[in-house]
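With one protein chain held back, the other chains of the complex are shown just where they sit.
Labels for the chains are A and B, by order of writing; each one numbers its residues from 1.
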Amino acid sequence: MRGLKTIAGLAVAGCALALSWTAQAAEPVRIGAFLAVTGPASFLGEPEKKTLEMYVDRLNKQGGVQGRKIELTVYDDGGAPDKAATFAKRLIQSDNVDIIIGGTTTGTSMAAIKIVEPAGVPFISLAGGIDIIEPVKKWVFKTPHTDRMAAEKVFADLQKRGLTKVALISENAGFGKSGHDQSLKVAGNYGIEIVADEVYSPKDPDVTAQLTKIKNTPGVQAIFNFGFGQGPAIVTKNTKQLGITQPLYQSHGVASKDYIRLSGDAADGVRLPAAGLVIADQLAATDPQKPVVSAFKKEYEEAFKSEVSTFAGHAYDGLQMALAAIMRAGSSDKAKVRDEIEKTSGYVGTGGIVSMSPTDHMGLNLSAFHMVEIAKGDWKMVD
Amino acid sequence: MFESTLQFILAGLTSGAIYALVGLGFTIIYNASHVINFAQGEFIVIGGMSTVALTAAGLPLPLAIVLATVVTMVVGMALARFAIQPAKDADVVALIIITIGASIFLRGIVQLVFGKDIHSLPPFSGETPLNLMGATLMPQSLWVMGISAGLILVMAWFFNATLAGKAMLATAYNSLAARLMGVDTKWVLLSAFALSAFLGAVGGIVVTPITFVSYESGIMLGLKGFSAAVLGGLGNGIGAVAGGLILGVVEAMSAGYISSAYKDAIAFVIILVVLVARPNGLFGKKGIDRV
Partner (left out) sequence: MKAFAQRHRGLLILAACIALLPLGVQNDYHYDVLINAGLNAIVVVGLNLLIGYAGQISLGHAAFFGLGAYASAILTTTYGWHSLAAMGAGMAGVGVLAYVVARPILRLKGHYLAMATLGIGVIISIVLNTEAQVTGGPDGMSAEPFSVFGFAFQSEKSWYWLVGGCLLASVWLATNLINSPIGRALRALHGAEVGARVVGIDTTHYKVLIFVISAVFASFAGSLFAHHTPTVTPSILGFIKSVEFVVMAVFGGMASVLGSVVGAFIMTLLPNVLASIEDFEPIILGAIMMGTMIFMPKGLVPTIAKKLRRKEAP
């Protein structure tokens, strides 16, 4: 009798255990990321990683997505495309991720596309290069503005000021090179003539030689620099040192306070295209982006005690769009999630308002960019 | 025309003085041990980063500089004591791997301790460019050049006029004979690394206002410093400085007159040409092989 009781007890316990097991065994949503956390683009990759980790952690504390925990796997590709390709394989094959966010640079994203496309895994890139989404690839999306849009925004501003002869100086690495090529491509559309074209290496301690050449080129009305990291700050300082008076434009690659801090006074008067996040407090109260970017800025800066950058915003947007798509799809089925990402419409993010379509896997337009000018060590919205 | 040439030269001297400072660090350690220390660039980073961190913590700049220099010298001596000394009999390639390993290791530590941001320091004497016959130069560049020149003089005096310096040279020339003559060769190695780390730290502190500093700066600086030291002739202080300045000026001139995309390549072509013509560098002595 006693034995029977024990058996019954065990059976009940077993059932309870099995129940709790199934409840717990709701498979987690697996998100994979490969980012340039070290290397020349760590400037971008580091805040991206921090953002993903912070928000995944926070969501898990709130119970995850549809009762499922989120499992985030981040690998550091150091900005090297061949490593990115290996990590993409690892995420898909070994970690069985449902979706991949990442690819800090265009080079690493392009290498990963070769892996995700045949494997059929949704992939949201955080890099700027237009080649990522043009031509449209079935499984590939991206959150940041393209380098072509940055060039267009700058040229439109120059056109407004009646400046047509521009000297281009760019970094001879991925970001700068791609921006340089896109600038040459669209300059004509805005009646801009590129009269000088110089490059520098990402770690050059001094670029006065290149800038002297630009200074001596007759007719230069403005200088446009495409690069990120320390290079643009050195260009800015050297421009001031040489007493060059023509206006200096930078790309969206330097839209972080670090750039102002490194360049000091020399940054005064520099203009650049930037997303709403950078000038959150200056946005009009009616701007639909205002609440989103203000909240993100506050949360990020409270958590990490450092200035938020647009790159952190790219990762935030990528994660939000991915999670929204998973919720709409009602599962993490890769094909369904892909379809839902493509249907993203009117998502208000840190980079702008995103409306994707089968022919547009980025869904941003030029209105997402603001032209800002640096004045007294801070951003000032121009338009 | 003249103005821009002068500007190119000044630009070259600014970069060149930086390369020269790093090259000097290679020279000291080479002189004492025939080791090429590929972690020399990391000394610069540790010096620069510690100064930035200490001033950010509220210390006055002079005190921060002194402390940062001490920290770097301790790291240098630890490297000598725990990585180089135990491997004294290893051959050249093994020693190269050890110092490259050390540079990766130190970079990892710096990244962990100081983070990945790029930092700067305020220039020592303002940011008003000096005007020189139409060309401009930042006062900080003069600091770099002046300190390089001062350090060469100190080193020349040290190696030629002091017992410690002579002991170092003797150890490099023939370690066993030096030991028999009563030189404490272990001490020589330690002090060479300390001296070289000191040089790196000072270099890092004067250079940071121009080039900034991040945990990764050491790779490029180490490469250029090594090039400068080899171009001038290993073990020769004047050679390292000349090598650094030539390298800087060639780069700036190439960027100015030929192609900014190929300036680094042109500099390396010149190094190759020099080495083919003079296999021991510009100022190096011809080595003799023993059978």
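List of remarks:
Operating definition for what follows: contacts are C-beta pairs under 8 Å (C-beta built on N, C-alpha and C of every residue); 3 or more make two chains touch, one makes a residue touch a chain.
Everything numeric here is computed off the predicted structure, so don't read it as measured data.
The missing chain, though absent from the display, is touched by one residue of B:90, B:169 or B:238; that residue is B:90.
Interface residues of subunit B with the unshown chain, by the touch rule above, are 36, 83, 86-87, 89-98, 100-109, 111-112, 219, 223, 226-227, 230, 234, 261-262, 264-265, 268-269, 271-272, 275-276, 279-281, 287, 289-291.
For subunit A, the residues in touch with the chain missing from this view are 37-38, 74-76, 79-82, 85-87, 89-90, 92-94, 106-107, 110-111, 114, 129, 131, 172-174, 177-178, 181.
Note that only the chains that are shown with their structure count from here on.
In whole angstrom, the spacing between the mean C-alpha positions of subunit A and subunit B is 37. For subunit A in complex with subunit B, the touching residues are 38-40, 42-43, 46, 172, 198-201, 203-210, 212-213, 216, 229-230, 233-234, 240-243, 258, 261-262, 264-266, 306.
Residue ranges on subunit B touching subunit A, taken from their complex, read 4, 7-8, 10-12, 14-15, 18, 111, 116-118, 120, 127, 129, 136, 138, 207, 210-212, 214, 216-217, 219-220, 251-253, 255-256, 260-261, 263-264.
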